[in-house]
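All protein chains but one are shown in place.
In order of appearance the chains are A and B, and numbering begins at 1 in each one.
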Amino acid sequence: MMFRHLFKLIWNKRKQNFLFLSEILVSFMVIFAVFSFLTFYYQNYSKPLGFDYKKVWSISYDNGLLTKNRDSLNIFYDNLYKSLKAMPQIEEVTYTGANFPYSNSTMSTGLNSNGKKFNPVNSYVVGADYQKVWNIKLVAGRWFLPEDAVTKNKNFIINETLKKQMFGEGDAIGKLIGDYDDKEKMKIIGVVQDIKANGDFWPAGNAMFTRLDTGYFRNNSHILVKVRDGADATFESQLYKFMTNTMKNSVEIQHLSEMRDAKNEVTIIPMVIFIIIASFLIINVALGLFGVLWYNINKRRSEIGLRRAIGASGSSVSLQLVMEAMILATMSLMVGCFFAIQFPLLSVFNIPASVYIVAMLLSILFIYLLVFACSLYPGKQAAGIHPAIALHEE
Amino acid sequence: MLKNYFKIAIAVLKRRKFFTFVSLFGISFTLTILMVTTAFMDKVLSPDYPDLKRERSLYVSSMEYKNTKEGWMNRSDVSYYFFSHYVSTLKNVDKMAISSNPKASNAYVNNKKIVIAYKYTNADYWNVLEYRFLAGKPFSQKEIDNADKVAVISEETRKAYFGDASNVIGRYISADNVNYRVIGVVANVSKTVNSLSGDMYLPYTVSTSDYNKPDLMGPYNAVLLAKSKADVPKMQKEFQQMMRRVPIPKDFDRVYSNADPFFSSMTRRIAGDGANNGKTRVVTIMSIFVLLFLLLPTINLVNINVTRIMERSSEIGVRKAFGASSKTLVYQFIVENMILTFLGGIIGIILSLLAIYLINGANVISNMRLSMNLTVLFYSFIACVFFGLISGVYPAWRMSKLNVVKALKAQ
């Protein structure tokens, strides 16, 4: 009832309130953007990492001077594996494609299942001990075995996300899936837990793992090793010397924990800058709203005095002013939500709708709190207006 | 008259301290963010150590093959062969600095790992780019011809590798387990000069890969220096004509490589491809972003200004009643707003200096040293005027429409 009265009052003043409304609207959009990012990152952050990176080192090398002869190359890599594995500080060794977790490289392909195309799917080419190096957990089926080299259909492994996309709750093991052109069929032999390869704040996405076969060695230029506790810089320099002597070419050893930090920084630093700018904008807006509301109290002294005279108590006057500000906020929020709801509806950037919905609710809450906080003090001031004085000022 | 306006403006600003504070806060922080951004852009875009001849230079940094029928595309850096075989024949190219992308390698000193990013360069690299030698000298054609294992290192590398040793010339530095004799030390290069920054520079002839392989793609890029600024367009044209003679690789039907001025070479990398330099796209997107960023502070300022004017409606009424025209009042208000904006601008400059000091101190981007120079100040001045006008015009218009009688009646 009071609500309708206030709505009328605001509606009749819509011209004066226009700037106020547009300011809240734009603030809402800014906050919505910030919360969308934060929600997206948080949702991903709260999911398990899916692998251990702590004691893993990557060795990248230039393969330009290695023999091109396939058989000699196989023997070379076989020996290299054995030599590395024989080092007491090394627990596990695997060859890998360039797009191992936290590397800046990506490789993706598409898959066909039941006439439906799944694209993109991160495609990892992995050595036999890849699972042991990363300690990746199997959810179903098994990891690669040596006999997978000679099967009729190429065997491969997918991650949980892709499994859910393809089969929902159903079983995936043993299913035949078409490759990119749907020309060849490949058989799923295992499902592994999702691994967040792009850092803590990004989803695992669809992923598939295929066995690194001998034909791939020509292009191979990355080795992953899992070291034991005693592996220090002295060992690292020995390993480095060993690798440069073996490759006769440039080599780089990196620690995955450092690569992870670098990868996360790429997300965190822009986000921090964005939050700093957004909070500056919001402080700016808050001060502005506060100032305008405060000023409006002075402009409306006579009205407030009158309301007091005809029976409004001090607290009901301050409630009225806070309510007015909240109704104004609601009007802006309705327009803002109309725009914001388009994001989940059109699934912009392919981000789950839940991210946008949560961000929208948080933004609404934030704007209400902001407007409430900004109107509280002016409302209190209004309650303090003495009707006898206010009514005799003119 | 102006002095009078100034007096009134100061009095008005003093009277309503809270509004003045809110306005100044908004203006100064907005300008600070703009200024720091401009300082960063200025750092990236204007000639910076060691690349000081940007006006005379064109940049070649990518090679692109296209199969327009199948939609395939292959993009990479450029081969040494392409530069030595094709580009070196151009008459307008005075000198050419060729260098490879930095490649990381490790060195272990006193049980500490040092990551060294090294580049292979030709001899003219040192003539085109003005590296500041703190000690020693660059390598020359003679060392290149002999494939001598010599290295020019950065100050940072010297410190990391040799510690506080005063003279390192003639000493050996090991990277990829190969020992190189240090012949020069250069001042650090900011990471923002991406294609030229490195920790160690080596003659390209010591590279293990075959730099003369007749392939267009490779790990190199180049800076082409013309004799004078006027020759640059000629050089660009000559480069384009030369590209028509370059044989198109198998499986493809187009080959692109461009000699771009600095800014286009950047936009091409960010948003363009072989055929389009992406300049319009980058400029449009950046302008939209800046406008969006300015929207909120502007609305806020307009809102406050309208409030300030309405609060003074009786003063305005009195002025009008005593013969001030709407025009003079609008003029007065805009002057007032300009004064406010410039006060905000001055605070903004102080805040920017502080922010730049902090950013430089934190070394956010390796070796980047932002500075407040005349260019930055000039753009900030433009931003101030723009901001002051935009936020003052609408309220002033509202004011000019204020009815005298009403204004006098409403206190």
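The rule is simple: a contact is a pair of C-beta atoms (placed from the backbone, for glycine too) under 8 Å apart; a residue touches a chain by one contact, two chains touch by 3 or more.
By definition in this document, contacts and distances are computed from a predicted model.
For the chain that does not appear here, its UniProt entry gives the protein name "Putative ABC transport system ATP-binding protein", which is one of "NADH-quinone oxidoreductase subunit M", "Putative ABC transport system ATP-binding protein", "Protein-arginine kinase" or "Nitrile hydratase beta subunit domain-containing protein". In the whole complex the chain that is left out makes contact with A. The residue from A:203, A:314 or A:344 that touches the chain not shown here is A:314. Residue A:302 is the one among A:22, A:112, A:302 or A:330 that touches the chain not shown. Contact between chain A and the unshown chain involves residues 1-2, 4-5, 8-9, 12-13, 302-303, 305-316, 386-388, 391-392, 394.
To be clear about the criterion, only the chains that are shown with their structure count from here on.
Averaged C-alpha coordinates put the centre of chain A at 29 Å from the centre of chain B. Within the complex formed with chain A, the chain B residues making contact are 18-19, 21-22, 25-26, 29-30, 33, 103-106, 108, 111-113, 115, 176-178, 208-209, 293, 295-297, 299-304, 306-307, 310-311, 364, 411. On the side of chain A, the complex with chain B involves touching residues 19-20, 22-23, 26-27, 30, 62, 64-65, 232-234, 236-237, 240-241, 244-245, 248-253, 269, 277, 280-281, 283-285, 287-288, 290-292, 294-296, 298-299, 393-394.
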